[in-house]
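One protein chain omitted, others in place.
Take a look at chain A:
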Amino acid sequence: PVITTLSYFIIFFQQRIEIHKLRQGDNLILGFSIGGGIDQDPTQNPFSEDKTDKGIYVTRVTEGGPAEVAGLQIGDKIMQVNGWDMTMVTHDQARKRLTKRNEEVVRLLVTRQSLQKAVQQSMMS
């Protein structure tokens, strides 16, 4: 029962987003920018609540791009990309995992502070 309760909560903490890449000339673009990584300085991340968090965060979402259409928001933390874990990768590894040339669709698992806070508050009350 504990495990099921935990998985119940995990589903609420996180959100799955499916982005279809857009072809621009020779490149496939997703329409957002990432920041963070284990080789970067976590204290300069404006979106993380815990300033030692070295995960990958969405720092910008281009208007009208595929990411915005799919529902990605600025400040989201990317936990997985197509099943690959993104919580302990370097910045460059993250970039590579997102920009694989043979993939047209990326499925992201993101977590959002607003979601977390809402659940935390309802848990505490």
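Keep in mind that, in the parts below, a residue touches a chain if its C-beta (ideal position, glycine included) is under 8 Å from a C-beta of that chain, and two chains touch if they have at least 3 such contacts; residues count from 1.
Just so we're on the same page, contacts and distances are computed from a predicted model.
Peer 1: Assuming one chain is omitted from the figure, identify its UniProt name from "Coatomer subunit gamma", "General transcription factor IIH subunit 2 isoform X2", "Pyruvate dehydrogenase E1 component subunit alpha" or "VANG1 protein".
Peer 2: "VANG1 protein"
Peer 1: Among A:34, A:89 or A:110, which one touches the chain that has been omitted from the display?
Peer 2: Missing-chain contact among the listed residues: A:34.
Peer 1: By the contact definition given up top, give the residues of chain A that touch the hidden chain.
Peer 2: Counting only chain A, the missing chain is touched by 29-30, 32-36, 39-41, 43-45, 59-60, 62, 91, 95, 98-99.
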